[in-house]
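Attaching a single structure in structure tokens format; questions to follow.
One protein chain omitted, others in place.
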Amino acid sequence: MEQFLQQFTNGLAIGGIYALIALGYTMVYGVMKLINFAHGDLFTLGAYLGMTILTSIALHNIFGVFIGITVLALLVMGLTAFVGAALERTAYRPLRNSPRLSVVVSALGASIVLQNAIMLVYGARLLVYPQHVLPNTTIALFGVSIPLMRIVLFMISVVLMVALYLFIQKTKFGTAIRAAAIDQGAARLMGIDVDRVILIVFLIGPALGGMAGLMVGLYYGQVNFTMGWVYGLKAFTAAILGGIGNIPGAMLGGLLLGVIEALGSAYISIAWKDAIAFLVLIVILIVRPTGLLGERVAEKV
Amino acid sequence: ADTVKIGLMAPLTGSWASEGQEMKQIVELLAEEANAKGGVLGKQVELITEDDGGDPKTAALAAQKLSTQGIVTVIGTYGSSVTEASQTIYDENQIIQIANGSTAVRLTEKGLQYFFRTSTRDDEQGRVAAQTVEKKGWKKVAILHDNTTYSKGLADEAKALLEGKVEIVFYDALTPGERDYTAILTKLKAAGPDGVFFTGYYPEAGLLLKQKKEMGWDAPFLGGDATNNPDLLKVAGDTAEGYLFLSPPVPQDLPSDEAKAFLSAYAAKYNGATPGSIWAVLSGDGFRVAVAAIEATGGTEADKLAEYLHSGKEFVGLTGTLSFNEKGDRVGELYKVYSVTGGKFALQAE
Amino acid sequence: MMKDRRTIPYIIASVLLVFAPLYLNKYWIDVLNTVGLYALLGLSLNLIVGHAGLFNLGHAAFYAVGAYTAAILNTRYHIPILWLLPVSGLFAGLFAAVIARPIIHLRGDYLCMVTIGVGEIVRIALINNVFGITGGSNGIFGISRPSLFGYVIKRPPQFFYLIWIFVALTIFLFYRLDRYSRFGRALNYLRGDEIAAEGSGIDTAHYKLWAFILGAFWAGMAGTLYAAKMTIIAPESFSFWESVLMFLIVILGGSGSIPGVIFGAFLAIGLPELFRDFASARMLVYGVMMVLMMIFRKGGLLPARSRKFPIANVLKNEGRA
Amino acid sequence: MLLQIQNLHVKYGNIEVLHGVSVDVREGEIVSILGANGAGKSTTLLTISGLVRPAQGQILFNGAPLHTMKAHDIVRAGIAHIPEGRRMFGTLTVQENLRLGAFTSNDQQRIRQNQEWIYELFPILKERRNQLAGTLSGGEQQMLAIGRGLMIHPKILLLDEPSLGLAPLLVKTIFQTLQKINAAGVTVVLVEQNARMALKIAHRGYVLEVGRIALQDEANALLANPDVQNAYLGGA
């Protein structure tokens, strides 16, 4: 039982990260109906940028951990948001009226470019964050030991999810985002500045990705240029699991994926854990073809 | 155009790019040095590098490309299945291949005449690992690999040797490239081993050590030579203290003049860096062996070179003396036990 | 045949290709061999993605099943590798039938995710030496070279003809299927609008399934050729990236267009080879090219053309009858 | 002159579908545009609202150029367009769709009032207000499209076949409503297949034939014109 609880919390912690990346994925998907394959690389970028800033200015020593990391997070988010918006301009906007699969190829291309650019700038060797930035206190609860930072990471994911959800569902601009997702022309006829909507989405999505990268970098301490590939795929899986385009779905999907992985490792096989996760995904999709909280299909004949 | 052409096939892109790029740096440095000393047989050495992307299909093309360029020998590559995809191509073209990071036993069991390697085989390292485990007196051992050819091969060898002598309480694989291994560590811990033998690579090893500490678990870890990379210390920080691993000695630990000279030249050329990967250093040994053989036979004829290399003649390498047996494998005891002490890699006394 | 000015470039290209071994060195021939293999894979995926519009990013799974079937049967039972072409195709097709059955009703990106999942499961299964027959991460080695009428195929130029004759045959069959058969049209209908297709009396589930089966069958055969060419196969040759590459070939060339896919294979395999001089920046250049090509040719480089029907002929004959 | 369309040429790809169309709309008018299928009526409206860009010619709104403005700014300037084919936001609810109709307005009070007014006009929409727009019946969607367009009182209202798919009773309601809002000061440009009814409420009308204006006149005169009768009114 203790083992189970421990593994369950391990899973939640891993899943929290997946969820955070998945949020950005889903956000972009929701509007552009575009699987932004470059999202994983924006995540990598966030991790590298965080490291660069932190090694050149020890923000955490200047301002103290809390403010220092907050400032760092804002900087990283700002920078990745900027790159994201630039990406939209160059690789996605010219393809706005193209067949969907063409855009997928463009996104794959963008992913390759970003990944290799990072490699050329930073080198292929893995790099390491400064040590001891985050406090490494561990809390014991009911015989389960949970590092404090994991709880913090988890909370950040939840808070961001809720904020994003409220923004999309409850605000007027959020409704405009959803409208632009369905029919850009009609949205324009409502007076919605679709270009601005897309720009904002491409600021928020990559910012979230960058943020996730920073957190992974800070907490796990190492970055390398291919890290986005694995995490990107996981986050994409999570987003689909929850129902792509759906914000609470991304959260749920991420957490579930993390827990499946942890429990799969614990009780079945570590080597097969990813296969198990995919198998569960497939079974869930067979039963619920649009994911757990997926969009209700509103197509009438 | 009167040069001696030597090929280097290495993963310059893809997930092993860091290893490959270091190989290129090392071999380029050695080639420059050789040329500065007047080259080989009075001719300049021309180095031709091709990227194998760490992928068998690309490697096959790289091998075809190199074999059309009149090279005498080729150094490389990293990863057994990648090497294997190129083996027959070089063999059919009668080009000496000296692999540097391919440890699968079967590569030299095919009776290929022109294939050599400066790395040792999984069974050799497995043997040393089993010895070490026994010496440490571990009764219950956990073996963790990462399902790559190398890592799995080593784990299997060690397992086979340890079976019956100690209890193997855990045997499974993690997925490399992830960041969070707490689920695996939790499971490992529950198996209650006296020590863990991890046969994967240094990034994962670093994370395992760090997260193990975080969990408040302090079972000793023994690693394979793929964890011999200074970056391990950066990743794991002080949690690496006490970590044991097996490795051929790296130049830093060799008293020989060659090794010292190499290190200082490397640092001079590449902004004070030291080579991080032992495999990359082994590519340097490959180059040195190739050059020595050409000098010794006084020609570039593959058959003669192969015969000479097979003869058991000893060469002075960056990783100590080396010679090849009739299969093309490096002979001699190579592996040493290292530990992390005081934040540094330290060679354990025998 | 058709007297169309647009066929002239194709004729020239074919002639150049037929005589390629005369003027290219082994390396470039081998590049062409790889192009040929990927052309086969692209054509097989084109049935699924291009014609039927099913978003499949796990095609490497079928390729792998074919390659491994051939490798296992060849190394264990010493069945000549070329005999195994249809057998491994059948296995891959069967595998596709089993896998696709429950998932084909999924739409768009959900299907994409599931196919990625299937691809990964297959790869993980191979790595973990499933049933003890795949050799784990070592893969399978010692696959014998193909031989035709006692003549062993070994060197790149020999493989060149083996592979490209197979490609030519595939083009011939697939072209007919695409242009002149109800099967080919049915795939297009379900790509266009599934509900309308059903409403016109087309069994969409059946055709989706067959698109998968046929595509997998061909990918399986391509896998056999790959195994024969490499003589060793390992799980990393069937990674997600391979599926991505095949997908790229289809879309880059022109979804649903046979010449497009062939062209796409030339680009996707040929460009990185041409960019070898960029060394470690070559993949970066490659990525940039991908984006640019999609921006400037939105429908792919050689998009599919509309089918032409012999209307005038039919009317004339009818008039006579 | 409130809206002037001068010598408008529009292309889709390489094909020109409008070959120099000129239309004038005076403040307070209902102007009806008639034409066979594919004549270019919808294209004309789309060009006014900025979703399609002219290849040549200009559109002036109160004398200022409109054809260079972005679509969303045109809406803000006071031109609302109820497009052909309904173009619902299918996965949003009826209520959310209506709210989006008033996206440019911040007057919550007005928005609520207008919404109530639309629910009165189309009671079935009120019943369906939490249903996803995509699952509405064809006619209900058409009502929603119209309702969405009426959420703010624009200066000019462009309607593209509003009666399509509506039951006869409702068609009447729509046309009465149009007259009502016109009386309240909204200028209306109406494209309709139901030419007879359209001309009955219109002040003036234009007949578009394959991308050119073939006729323009007072609505009554067009109704009586034998050519128009033959081509669009079923020869009555």
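Going by the order they are written in, the chains are A, B, C and D; count residues from 1 in each one.
We adopt the following convention: contacts are C-beta pairs under 8 Å (C-beta built on N, C-alpha and C of every residue); 3 or more make two chains touch, one makes a residue touch a chain.
Note that in this section contacts and distances are computed from a predicted model.
Think of the chain that is not pictured: of "Acyl-CoA dehydrogenase", "Peptide/nickel transport system permease protein", "Ring-1,2-phenylacetyl-CoA epoxidase subunit PaaA" or "ABC transporter related", UniProt labels it "ABC transporter related".
Residue D:Leu170 is the one among D:Leu2, D:Ala71, D:Ala133 or D:Leu170 that touches the chain not shown.
Within the complete assembly, C:Thr204 is the residue of C:Thr204, C:Thr224 or C:Ser257 that touches the hidden chain. One of D:Glu29, D:Glu96 or D:Glu140 touches the chain omitted from the figure, and that residue is D:Glu140.
When the missing chain is restored to the complex, the residue among C:Val15, C:Ile133, C:Ile165 or C:Ala196 that touches it is C:Ala196. Those residues of chain C that touch the chain absent from the view are 173-174, 176-177, 180-186, 188-189, 192-193, 195-204, 210, 214, 306-311, 314-315, 317-318. Looking at chain D, the residues touching the absent chain are 34, 36-38, 85, 124, 128, 135-140, 142-143, 161, 164-172, 193-196, 230-236.
Quick note on the criterion: only the chains that are shown with their structure count from here on.
Centre to centre, using the average C-alpha position, chain A and chain B are separated by 36 Å. Touching two or more other chains at once is no residue of chain D.
For chain C, residues touching at least two other chains, in rising order: 127-128, 280, 283.
Those residues of chain A that touch chain D in the complex are listed here as 172, 175-176, 178-179, 182-183, 185-194, 295-296, 298-300. Of all residues in chain B, those touching chain A in their complex are 13, 15, 17-18, 20-22, 147, 172-175, 177-180, 182-184, 186-187, 190, 203, 206-207, 210, 214-216, 231, 234-235, 237, 276. Interface of chain A with chain C (complex): residues 29, 35, 90-91, 94-95, 97-106, 108-117, 119-120, 124, 233, 236-237, 240, 244, 269, 271-272, 274-275, 278-279, 281-282, 285-286, 289-291, 299, 301.
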